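Below: one structure in structure tokens.
All protein chains but one are shown in place.
A, B and C are the chain letters, set down in written order, and residue numbers restart from 1 in every chain.
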């Protein structure tokens, strides 16, 4: 079982931050925030991050699809405290990219999430255009030298 | 972006099968089964698989916690067709194990899911006892020779 | 607090039946099926019932919208037992109708649900056409004489 790399647990590694409220419905029968509920919280932060691209995915018949999600749970999370999700681009490919995120609650990293996205056009995979690529490059997740 | 290995897309690789209904609430604004909803479907199949162990996790203060979930989406899934989740043990450690699952809809593999579970007792990580270990060993996910 | 009328707790009062699986995610921190999760279960059974109309709501720009939902909880419901949702038409208006449903688990009525639907066309409320009205009239929920 691969634990997250240390720099992934550091809030300073990610350029973009979004607070997400927890809900009573996020609790499961163990009394903590359910792991699937955390995936739902990461999803909302991902949609928020993608607003940076200034483009709606459905423009001109393009769809952005989730190809893979890799979640690692570091600590139990609790209701009703907010989750702060921090995110940045992890990898930029030809028609796909990876978003690196980490969720923090009361200062502790509770989980990390790597989401692979693919861009599909009317004829299948579609290259990431230069404008979006530039925005991705300005929002990279990376280990900070002081971390 | 790592795609699932070929044998993971083959229903015959997994010893245990469970049909899970889809719900209208699984749909998102793209009109397909949302990727987080699929994680919720895999969760229900995982709880079902763990019934094989014949033990409730809360017995004697033991908790089974989800440490990691790795989802790969192969095809879009649709409502209202059932999902067949097939599962088997992928790896057995000292106090943790991995469940390998794959979701099929109308005969096609739509996603795979690897879930790392850890067993915690009152004093932290707790070894998997021989009875449960034996059940795990009888329910391994593996490539079949004819696959 | 108005309790459901007695005939509403009787499975024989409803012409249409649909089993809905419960999910681990339906549980809340009280360890029972959450009341909102039951609303989600009723929703899936409602969509199933509406398939009887043989028409997709989006046909010809028509939308079927939920105007009101009235839920009464009679018993606690539990995982992993299935819920049987029984449904029938409660009231037919000009452009709206009410669906009466009841959820049963292990033979007991756990909840009732009245859903008011409205049909909207490009110019606002739209009358229910004769074909759908006839199907509604064949699927009325009513007290049976022997109940």
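Following the convention adopted for this analysis, a contact is a pair of C-beta atoms (placed from the backbone, for glycine too) under 8 Å apart; a residue touches a chain by one contact, two chains touch by 3 or more.
Source: prediction; values computed, not measured.
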item	value
Contacting the left-out chain in the complete assembly, out of C:11, C:52, C:71 or C:140	C:71
Where the unshown chain meets subunit C, residue by residue	1-2, 30, 35-36, 39-40, 43, 63, 65-73, 76, 93, 96, 98, 116, 118
Subunit A, residues in touch with the chain not shown (by the definition above)	20-21, 23-25, 40-41, 43-44, 47-48, 80
Interface with the unshown chain - residue positions in subunit B	24-25, 27-29, 31, 34, 36
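We take it that only the chains that are shown with their structure count from here on.
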item	value
Chain at maximum distance from subunit B, centres defined as averaged CA atoms	C
Interface residue overlap between copies subunit B and subunit C, same or different (over half shared)	same
Whole-Å gap between the CA centroids of subunit A and subunit B	23
Distance from the mean Cα position of subunit C to that of subunit A, given in whole angstrom	37
Distance from subunit C to subunit B - Cα centre to Cα centre, in angstrom	32
Multi-partner residues of subunit C (each touching 2 or more other chains)	24-25
